[in-house]
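One chain of protein is taken out of this complex; the other chains stay put.
Our next item is chain A:
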Amino acid sequence: MAGRTTKQGRSNPNTGNPGKRGPVGQDEEEQPLQAVLIADSFNRRFFPISKDQPRALLPLANVAMIDYTLEFLAAAGVQETFVFLCWMSSKIKEHLQKSKWCQPTSSNTVHIITSELYRSLGDVLRDVDAKTLVRSDFLLVCGDVVSNIDITPALQEHRNRRKREKNISVMTMIFKESSPGHRSRCQEDDIIVAVDSKTNRVLHYQKTLGLKKLQFPMNIFHNGSNEIEIRYDLLDCHISICSPQVAELFTDNFDYQTRNDFVRGLLVNEEILGNQIHLHVTGEQYGARVSNLLMYDAVSSDVVRRWVYPLTPEMNFTDEEGQTCTHSRRNVYRGADVSLGHGSQMVENVLIGRGTIIGSNCQISNSVIGNNCTIGDNVILDRTYIWNNVSIANDSNIMQCVLCDHVEVKQGVTLNQHCVLAFNVVVGPNLTLPEGTVVSMHHPDEEEEEDDEDEFLSDDAGVNNDPLKTKTKGYSSAELGSEGKGYIWRTANVSEAEEDELSQGLWGLTVNLDPESESESEVSEDSQEQDSRAASPELDDVNVFQVEVMGTLQRGMEESIGCDNLVLEINSLKYAYNITLKEVMQILTKVVLEFPIQQQGQELTSSQYSPLLIPLLKRWTPVFKNYVKRAQDHMDCLAAIEEFFLERVALWAAMVKVLMAFYQQEILAEEAILRWFSQGVTSDKSKLLRKNQGVQKFIQWLEEAEDESSEEDGK
């Protein structure tokens, strides 16, 4: 129980003490700590549940999420909280006004600010700036954060930094250590952070969702620090300590929508704006944001398992009457007036709200059941979250599902993993719902229409206008059972939704993120990379050079660049890749000979090949002449020609034409060709090549020509 020790130093907010705070410099006027709480997620992750109830009010272990956040703020010593409401503001307002936070005894004064116009966190902070609500450093949290983190040290660090260097550090983000693969890690929030380990300054911040390779700009390594740590074990708690400048910066940069935009923007423009962001990492304490149902599952079970101590179910920190419950072994909590039938077992980690009746021979594990529910006989529940006034008939089997208020499950229903039954849905009897089924009383089409209106729709803005626009379509009794009421959401939505939304299902993506498969796919990529690296760099250079020469010649063709310029370019390439003259010649010969093949494809026959090549040769004769000068050059060039033809037996017939062309263009001298013919035999194959009829004839012809010329000389 990591959280247990941490609370001791903190005062109980209910006694009116504003909590322990770090000593603030005497010369500085002590300002009460303020917080900005955004009770809207500005996304639709909890659709269709959040159609009927805003996310902040969804019960988590039978307590509304916003109550956890407010409790955290009070424990952190916040004295003034601005709660910003948008979607379903009246409901949240009503909730808050009833709660203890609005009582005069509350240590934390809650101001409620409502506007239908907020579309993002950015809008809210711009409004904070416009209204100049904050006077000094403030905490920025969302209405769905569950945490027991003691922010005193972080706040102290933040203030010290601010004092040391005025207005440089604008934000301290709070992270929790959590290894990859931990269940409380939200896959969508997966981040990688590069941090200066001495100063805790954030140098790079990136969401890694869907990335295989992580890239860090070089400039983060140039700022003088040589102790940089890259951390992938951090969970973003979505709690940040901000200076008033943060609000101003949001005003200045009207395109910042989310905190992510802000952080990225600030880091990229750091040199211009001169602002820095720091982080604080907590190891033992708890902090998480309920950003999707998977996180809802994880955080709920953490609360029941007491990781968030002292925010445990039996504490009843909301001071609500009738919410008390008892805590017994294996983390079993029972509210008042719970009746448990004969033979029913509460295996472990179970929370049952007040007035709930459970039949006989049930097996309940790792589940939360709300108030006034009725559960029949022989029901099996595992990792299931049942809200208030739900009734489940006999012989049901429910695994890892969420059942909202007033849901009715008839007899003999099996719900597979990740099913969601939204408010007032009825299913059954005798039915099995496949994995991931989402059922709501709202028709999915309703939703589709509204989707088009505004991309940045705040939670559910549009629905507000006509919440009772129920379409008179019949419920599908085949899918939901003969007495079923509701519409299946998932299937229709997935096919039509954009890819982005597809990846952001209600349950998040952890469902099948199999690390094995990923590493498998990396194999091929990996081995390629290594192979190319393993080869000696020399060879690489030669290859690159060849490709470059090819490109140069191609460009030369297309743009009809003069041979002089081509020579210049090849020479500069030669120096760039450190290629010897001999190699230049060999590669040049090879590239030119391959040129028709590159252009026309491999299937070239010898009769097609030579007409294509010879004009090229004529065109580039000056280039060759530039490189083929000494006797050895001639031999090297011939060797390259031979090598080329040895690889392509099909083109042997064309060899004589090629040799002839080289001879006629006076690139190769006849003595060289004769010498090559008589001496250069290296293998059986090259012997065979020389036996080629055309070549034989050509050589014969050359020899005769030579005889003639020598005879002439003799005369």
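Rule of thumb we're sticking to: a contact is a pair of C-beta atoms (placed from the backbone, for glycine too) under 8 Å apart; a residue touches a chain by one contact, two chains touch by 3 or more; residues count from 1.
The rule is simple: contacts and distances are computed from a predicted model.
The chain absent from the displayed complex carries the UniProt protein name "Translation initiation factor eIF2B subunit gamma", chosen from "Phosphatidylinositol glycan anchor biosynthesis, class U", "Translation initiation factor eIF2B subunit gamma", "serine C-palmitoyltransferase" or "Response regulatory domain-containing protein". Taking the complete complex into account, A:211 is the one of A:211, A:631, A:650 or A:705 that touches the chain left out.
The residue from A:76, A:192, A:263 or A:373 that touches the chain not shown here is A:192. Interface note for the absent chain: among A:93, A:231, A:327 or A:675, the touching residue is A:231. Residues touching the missing chain, restricted to chain A, are 179-182, 192, 194, 197, 208, 211-218, 221, 226-233, 515, 518-520, 522-523, 526-527, 529-531, 533-536, 539 (touch as defined at the top).
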